[in-house]
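Only one protein chain is missing; all other protein chains are in place.
A and B are the chain letters, set down in written order, and residue numbers restart from 1 in every chain.
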Amino acid sequence: MKHSRRKILLTAAITALSLHAFSAQATPVKIGIVGPFSGPFAHYGVLFKGGVESYLASQGGKLAGQAIEIIYRDSGGPNPGGTKAVVQELVVKDKVDYLGGFIFTPNAMAIAPIIQQSKTPTVIFNAATSAITAKSDYFVRTSYTLWQVTVPEAQWAAKQGIKRVVTAVSDYGPGIDAENAFKSEFTKQGGQVVESIRMPMSTKDFAPFVQRIKATGAQAVYTFLPGGPPNLGFVKAYNQNGLADAGIRFLGTAEMDEFDLQKFGDDAIGLTTAFHYSAAHDSEANKRFKSALKATAPEAVANYASVGAWDGMYVIEQMIQATKGARDGDKAMAAAKSLKWESPRGPVSIDPQTRHITQNVYLRKVEKTADGLVNREIQNFGAQRDHGTKP
Amino acid sequence: MTDMNPKRRHESPLFSPFLVVVAGLAWWFFLPDQLGLLTKLAYTALFVISLDLVVGIAGLPSLGHAALFGVGAYAAGIFATFVSPDPLVGLFIGALAGSLTAALSGLFLLRFQGFTFLMLTVATSQVLLSLANKFRDLTGGDDGLASYVMGGVFGVWDFDLYGKVASVYAVASLSIGYFVALKFKSSPFGLSVRGIHENRTRMVAIGTPIFLRLWVTYVFAGLLAGIAGAISAQTNGIVALDSLSFNLSAEALVMLILGGVGRLHGAVLGTLIFGVLHHTAASLNPYHWMFAVGAILMVVVVVPRDTLLATLRSLVIKQPNRHRAQP
Partner (left out) sequence: MEELALNILIDGTTYGMVLFVIAVGMSVTLGLMRFVNLSHGAFAMIGGYVTAHCIQAWGFGFFSATLLGVLFTIALAGTLEHTVLRHLYRRSELTQVLFTIGLSFFLIATTNAIAGPQIQLIALPDWLNAQVDLGFRVLPAQRLLVIAVGVIVLVAISYAVAKTRFGVWLRAAVDNPDAAASLGIPIRLVQSTTFACGAALAALGGVLGAELMPLEPFYALKYLVLVLVVVAVGGMGDIKGTFMAAWLLGTIDTASQYLASSWGGIFFFVAMILFLARRPDGILKARET
């Protein structure tokens, strides 16, 4: 029928036109930022963008004297096929010099062959599984891993005289990492993990799990959940179902993340977490970061995701500096591996073996101040490497 | 609308797959920077064709078709990890996994129709999703299965960075699958399944074995979906839980409805239109593309098709007054 033939031709014409509309000229240094900008994880996209834009603005719009072009691409949720297609286009068509971003482990894993073949240095702003950086020589990470922040917390808990702990984590990669990290270190320190509870990702009502935690008779609960509804739900359930009153201490890592922190209200006061970044960290670098963020991206919050992007941009800047704006993946990575600097989180460096960031991990307690709730750093565990990899 | 005269060239099962090959070649030459997108569209189109067999031809709307795709993908990935990285053998494994899953689940599902069938397909795919998450030692759980490296097609052509080999591989598979599906649709068997869709009572009255015909159709759809899944696993180098997700099933159904249900051509068109639309909107604005896609889906439903085509025509082709017989 003529009808469908015409339809096909029209479709083809429109396809070709729309796909051709985006060829840009390549003089500035191009950075592709890939993250979830739509869908249920869109808040991460806001945080990434905030960190990226504010860093760029704080450097006067240029990095290492070079003009910069940033291309943002949506990866949606955990979607390795789609992320791979997006990154392939960034590398092959847009010819980006650097890549940054990535929240989810499968998305980062999927692009490893592309960046390896094209020698594109890629800075991971978030995806926290230890195994990722080993997948390609061109990965460098400025976030954290669960092992990195959990091992010192387990050691601290043991020193506090806590003998029996129950772990309650969300049933996904990072959660299981967290559970393994805590179990391994805590038992090494002589403690006992009485039960390991895995909470399905689809959980909405955490009351059942809180009841289970109560029933174990443990002295503390070590927990890890993804940010957003699960985190919010669990902490609320912890308070509303009387765990705090029953004397079961809270041991967390990312749960008191500044993005959700204010929502917990007074219930959160006193909760302890071990983590690598607090917005209340008292340093010049952090003050600069926060004011830059406020000026350029007021909708973003200073937290581990935005600081991951901020520090990631610093690393990219150093790589641009080392290659003088030219595209040289190997030279850039060599420069990245030797970096040491003062980040808003504290003193950090890139481990040349794992290409993961070595950083201080702090023990924090939630306190109420005139500006709302903050994570007050009460102890510094010192520089921690990624304990999830062999030294 | 069935065309009973196979001699008309347009309706020959060779014509449309041939068009697909031509379009693929054109894309290959004119848009060599975007072969990743072409690959993705190709295996998705094959998936949506398989969905059309169930929804359009057998008349059973399904929101759990990703189960068959995902099973094919994981089978191919696990096979590549533990047995052999040869892609063509993996394709066969994916087909096998898809058809087996369709065979087993179909024995149960096909006893139902309408909304009940729809919800049971959702439940089936969610159960498989939970199982894939539970047995993370085999499937990698939500981190995905990425521990395999594919060998070359025919042992020679490796999947490269630019997606050259992958796109040819995917488009070739699509064309062949499309051809076979079209043959199926216009065969007496396919026509009887169509009949079951349109008037089950009458088909029963003339003695058609309803359940058997539907089951065979479902198994065939599972075969094609499994192949599509295997291609995605091989060309992406990773399989993750999204290949079993409700989102994937829903998106496929949306693409099918958009392109037109029941003729198989709509499956390919719908995939192309939705895929390009999503891609373009997301490139223009990664935050707000949902506005555009949502609005367009609504417009497509509300505005009559002829008006839409006429508007598109006037935008794209500047024609002087020419008398054109309306089809």
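Basically, a residue touches a chain if its C-beta (ideal position, glycine included) is under 8 Å from a C-beta of that chain, and two chains touch if they have at least 3 such contacts.
The structure displayed is predicted, hence computed values, not measured ones.
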Touch with the omitted chain, as defined above, among A:211, A:291 or A:338: A:211
Candidate in contact with the missing chain, chosen from A:28, A:200, A:226 or A:347: A:200
Residue of A:64, A:232, A:285 or A:334 in touch with the missing chain, whole complex considered: A:232
Of B:76, B:122 or B:150, the one touching the omitted chain in the full complex: B:122
Residue ranges of subunit B at the interface with the undisplayed chain: 55, 61, 108, 112, 115-116, 118-120, 122-124, 126-127, 130-131, 133-134, 246, 250, 253-254, 257-258, 261, 287-291, 293-298, 300-302
Missing-chain contacts mapped onto subunit A: 38-40, 42-43, 45-46, 171, 197-205, 207-209, 211-212, 214, 228-229, 232-233, 236, 240-242, 245, 259-260, 263, 299
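Note that only the chains that are shown with their structure count from here on.
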Whole-Å gap between the CA centroids of subunit A and subunit B: 34
Residue ranges of subunit A touching subunit B (in the complex, touch as defined): 1-8, 10-22, 37-38, 42, 45, 72-74, 77-82, 84-85, 88-89, 91-93, 105-106, 109-110, 112-114, 117-118, 129, 135, 171-173, 176, 201
Contacting residues of subunit B [partner subunit A, same complex]: 10, 19, 23, 26, 30-31, 33-37, 39-40, 133, 136, 141-144, 146, 160-163, 232, 236-243, 265, 269, 272-273, 276, 279-280, 282-283, 286-290, 309, 312-313, 316-317, 327
